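One structure follows; several queries about it will come next.
Of the protein chains in this complex, all but one are displayed in their positions.
Per-chain residue numbering starts at 1, and chain names A and B are given in the order in which the chains are listed.
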Amino acid sequence: MTRINVDGENARDGLMTIVVTLVELLVDAMEREAIRRMESGMLTDKEVERLGTQLASLEAEIDQLKTDQGIDESVDDLRGELNELVDDLVNHVDEPRQPHPGYSLFKDE
Amino acid sequence: MRPTKRDDDAVVDLLDVILRDGAVLEADVIITVADIPLVGLKLRAALAGMTTMTKYGIFEEWDWRYRHRARAEITEESHSHSKNTNE
Partner (left out) sequence: MNDATIKEGRYLYCAVSIPDRESDFSVTGVDDEPTALIAIDDVGLVVHECNSLYDTDEVDLLRKWLLQHQQVVDAVGACFGTPLPFRFDTIIRGNDDRVREWAHEQADGLSRHLDTLSGFWEYHVGVTVEERELEAGLEARDEQLQEITTRIDESETDGGTNFLLEKQYKQRLAVLKRRRRDERARTLCDRLADIAHEVHDRDTGQRSIDLTDSKDDEDDRMTAQLARLTLLAHEDREEEIGDILDDVAVKPGVTVRFTGPWPPYTFTPAIGDEQECKNATN
């Protein structure tokens, strides 16, 4: 079971961190989608420009919010942890399970 | 190159291995901290302090019965919480 603790010294900061992290993840997803559409050629130049401008100013706002609230570092950390989790799922789910350490010596005992 | 053992980093590297690896004794003459869900409450709190994760970190469940899946559940509950919690 995974638990994210939002307690700590400042519950408000904890909640803000989670909210902002979620927002950043959403913005990330939107940016990836925008890039995908740009690459596929389904957008006009004007549309690309407008999309990019909106996303850029969204990012700038979030950055400002993080700085104002003093949660730059905590958002960074939370994102790092989430990345690791996702990483595990996405990148390792197809790998053959690693044999138990010691298999080479103890299997015949 | 030759392997080192003496510097602090090297040993600290090993500490979490000692906590969760090593031969497990399966016998009723033994007591280990494994009786309480899996790690003693205070050790859990200390472990949480020892991680480099921030207070917003994510902790995993530690299952000592099956060493090949050794994962730890650590909470960062404050001392008052840990006294009341029994999970």
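Keep this in mind: a contact is a pair of C-beta atoms (placed from the backbone, for glycine too) under 8 Å apart; a residue touches a chain by one contact, two chains touch by 3 or more.
The shown structure was predicted, so the numbers you read here are calculated from the model rather than taken from an experiment.
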- Task: Could I get the residues of subunit A that touch the absent chain, sorted low to high?
- Result: 31-32, 34-35, 38-39, 45, 48-56, 88, 92, 95, 98, 100-107, 109
- Note on the structure: Touch rule applied to subunit B and the missing chain gives residues 1-5, 9-27, 29-33, 35-36, 40-43, 45-47, 49-53, 60, 66-72, 74, 79, 82, 86
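Basically, only the chains that are shown with their structure count from here on.
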- So what's the Cα centroid distance for subunit A and subunit B, whole Å? 27
